[in-house]
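Missing here is one protein chain; the remaining ones are kept as they sit in the complex.
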Amino acid sequence: MNAIIALSALAILTMFFGVIQKKSVLLPLILSGLIIVFFLNVIEWGTFKHYYNEMFIADNFNIAFTAALILTTFLVFIFSALYYRTVKRPLEDIYALMLFSLIGGITMASFGNITMLFIGIETLSISFYILAGSKKFDVASNEAALKYFLTGTFATGFLLFGMALIYGVSGSFNLQAINSYIIANKESIPTLFYAGMILVFVGMAFKIAAVPFHFWAPDVYTGSPTLITAFMSTIGKVASIAAFYRLISITFLNVHDFSVDILMLFAIATIIVGNLSAMTQDNMKRMLAYSGISNSGYLLFAIIAMGPKSAGTLLYFSISYAIATITAFAVIMLVREERGTFSLQDYKGLAKQNPVEAFAMAVAMMSLAGIPPLAGFMAKYNIFSVAMNGGYVWLVIVGVIGSMISVFYYFKPIIYMYFHRADAHKKIETTKAYKIHILLVSILLIILGFLPGLVIGLL
Amino acid sequence: MIEYIWLVPLLPLIGFLLIAFNFKRFQGSVSGIIASSAIFVSFIISLIVFIEIYSSKQTATVQLFHWIKFNKIDISFSFLIDQLSTLMLMIITGVGFLIHVYSIGYMKGDSGFNRFFSYMNLFVFFMLLLVLGSNYLIMFIGWEGVGLCSYLLIGFWFKKHENNNAAKKAFIMNRIGDLGFLLGIFMLYYYFGTLNFNGIFFQAHMFTIGNPTITIITLLLFVGAIGKSAQIPLFTWLPDAMAGPTPVSALIHAATMVTAGIYMIARSNVLFVLSPITLLIIAIVGITTALLAGGIAIFQTDIKKVLAYSTVSQLGFMFLALGVGAFTGAMFHLTTHAFFKALLFLAAGSVIHALNGEQDIRKMGGLKNKIPITFFTFLIGTIAISGIPPFSGFFSKDMILIGAFEANSIFWIIAVIVSLMTTFYMFRLLYIVFWKRSNKEDLHAHESPKNMTIPLMILAVLSVLAGAFGIPLVFGGNDIIGNFLSPIFTESTNIIKINAHEISHNTELLLMFIPVIFVFVVVYLAYYVYVKQKKLPEADNQKRPFFSNIFFKKLYFDEIYNALFVKPALWLSDFLHNIIELKVIDRMVNQAGNLVVWTGKTIRYIQTGNVGFYLFAMVISIILILIFKLFI
Partner (left out) sequence: MDKNFIPEDYIPILVQSVVAFGFVAVTMLATHFITSKRKRIRTLHKDENFECGIEIKGNARFPFSIRYFLIAILFVLFDVEIIFFYPWAINFSEMEWMGFFEMLLFMFFLLFGFYYIYKKGAFDWKHDE
């Protein structure tokens, strides 16, 4: 709760400083603010509170995911300086929207009531719609915003419809109350309740971009400004998966038998379609969009299996995915700034000219591909073992096959960077700070790979 | 200070990273100074820890973090600090530091100067990890890491094809041993449920002596030790490893890495004493290696090869000590050997340096007066390794000899013979290299710079004095090292001692002096042959007597391995490549790949870019899900 209040204040302050044209204070203010919020959030560790008639539940799960979200946002903000370096005006509207969507994300990780879930999702999504279109004079950006908005509202409609059905049957929006209703009427739950569940799942599946509700993701991620893509594909995914987990673990655990088929359908379809589509992409951004889709499939494993370690593994997977994605996008932004496109061809011989960036990219790609001892490997390994313990052998087999396919496309940029000769490109000049940031983030991935126990043990 | 023990391996790692990342930037001896100072600070910390352990007689486990944790497996990244590991720390950082300083002079002007020091620091890091690890897995990381660094450093001058081959040979030979070690670790985990030293040794009491499980585990571990410590049948890589720069030979292939096998067995002594069969095998392998390597050394003509075989032989000696249960003796000899063998290698390096890279002893001679410091230190090393009192080698060898006698007098006899062979080939080397032969013109040689000679002198002092730590009770000494290490070995020694017979003090004195007398005889013999008669080893192509030829050709080990393993392996891999790989597997894999690519290309088309279609697809999916879940 601390985090939400402090972040709201931070966002308003950001708008204020933007409006009085103090451009230089914005980023330092936000970064230091985020650090403070992080600590405000972490000091609540171990306490269990709920606010406003259980609208909000502040437990360790919430705090851990809030911390992960803040960390991710922090990293995105670090790289925003380079991305917006040519923009003269203060970007307080974009920054504030990013902070607001972060608040939405945090709400999604802490709701105790499905209306709160809805509010969180909307806060997050509406901000995203605008952010996706924040490059006002770029057709692709406009297209992305419109597509996201159209499909997003559509999905929200289904989500809301599902919530209404659930309310209609159980008579409450409160997660616990719905759970008690399920326990009390285990044998005689009307079909409409299940229909409501399916519709809610559909809405959530849309948010995490699970197949077959993923269609928006590649287009929106490709069209949006790169920094925003990095932000959306991490914050959006982590918050949505946390919300999904929370929803199922608190409310629908007793009808899990019913949900498992749907979720498995989502997971398997997502892994297959996501990985196969990513394989033939030549556009790095689009490739990462599909990679984000396929990672949703892995994330669903933890929700399907619902073992004692699911939450921790979800957290670990989310963090490692988010950091690797942001690292990759940081390099993509740089290459795109200098060379104009997102094409793989631009990465030829990058290792010779920009070893630091190439190294970071390679680490990120290898982590996403799941090469030991990087964080991505540990994350995949743990999530597979959670699924294994739940007895979902087939799911794990699909996951492993998907992983194998993913190595193919994750290694493409590495091959281009390290084994191809640069044709006509010049060395990309960047600031030392940016280099250090990229390097630090990629090293974080390596370090994280040695500490899976620490993170998973949290929850 | 013990809680800061993690600094000890961390500093060389930082040194490595620092040099590796400024590979192109560092000029002159900057990287050498960074590397040396990293080791030096590590050494100071080790020294403080050593003193703490020595005075408090406490042991400690420093846990850094949980590393792998799932189900019942809980492997933490932690360090075990006790008498054994601190002793090793002292050797590695101390000798390592001296060799680093020496290398600054030796490698000066080499184009790979920075690379050299980054590898050296990395090596020290892994070696420290190996020694400090509190479980077999950490030890294994260090074990593999030093193997890697050894590979990199043997093939340091990678432009020469033979160096690369030597590096590969070392790597592959070690791999065979590592397989055994790894299997041993797996079995340990299977039977004990943990890989922690303390946990395993605690549980070991539940097994009876001679338990077959323990025998298999210890044999597998021993296979690992054979590979790393170059024992029969996996010793052939060590002489070839001399292709690397001389400081590498001194650090890795004499003082530290090759002793990892000894350390591992000494560390696992609780397990090994439970299996008398393994101990017997270790003793036999050790003594055989010592004997054969000693024999080969006598006929070698390359200054470093002689020292390499001498190392193999001395390592065999240490294995003999382990096999007969004289663990303290093994560790003591390891320590003194680290000093005098490092000294000998470095002095040899100084000779090579003085002669601009000449390694063939037939082309040397009369260097006594030209490079006096090198000569003097080499002399001290030779005396120390020959076991002439009161130099350190005498005491450590004596400890092993006594141990061997207590176990079996045949071991003792062979050990004495080996020890005499050592004396012979070392003095042969000394006389040929440093004494003047009239029929040769004067060689042009220059003494090495200060930063090379000072480490030599320090090591020489240590080679003389290190024996003081192990003066046996008969001489009124108080066996400092024995007392120091006793917390680790007492239990095991007690088990061994049940079968052994105590020997009286008089016998002990007698056993000590018989070899010494023979040693002097051998020294004179060598003097007679190589100085008085001015005999020189024959040229390579010259026909030799049958016996001498066998030893000169290293007992044909390489040729036998070639015929027995390499050729069949090559044939098999040819078959697998041409038939199985190309005709069967490749085709399958390619087809699978093609299928995947084709699907990927096809599946792309559902992403049309048309929002209307997206919404349509979503609605259809929802309807299908609803129908299937609710109505069927």
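First chain written, first letter: the chains are A and B, and each begins at residue 1.
Rule of thumb we're sticking to: a residue touches a chain if its C-beta (ideal position, glycine included) is under 8 Å from a C-beta of that chain, and two chains touch if they have at least 3 such contacts.
Just so it is clear, the structure is predicted and the values come from calculations on it, not from any experiment.
Partners of the chain left out, restricted to shown chains and counted across the full complex, are A. Only one residue from A:Phe16, A:Trp394 or A:Phe419 touches the chain missing from this view: A:Phe16. Here the missing chain is touched by one residue of A:Asn113, A:Ser127, A:Ser170 or A:Asn382, and it is A:Ser170.
Residues 12, 15-16, 19-20, 93, 169-171 of chain A touch the missing chain (whole complex, contact as defined above).
In the analysis below, only the chains that are shown with their structure count from here on.
If you average the Cα atoms of chain A and of chain B, the two centres end up 49 Å apart. Touching chain B in their complex are the following residues of chain A: 146-147, 150-151, 154-155, 158, 191, 194-195, 198-199, 202, 206, 212-213, 215-216, 218-219, 258, 261-262, 265, 273, 276-280, 382, 385, 405, 408, 450-454, 457.
In the complex of the two chains, the chain B residues touching chain A come out as 65-70, 77, 596-597, 599-601, 603-604, 606-607, 609, 611, 613-615, 617-618, 621-622, 625-626, 629-630.
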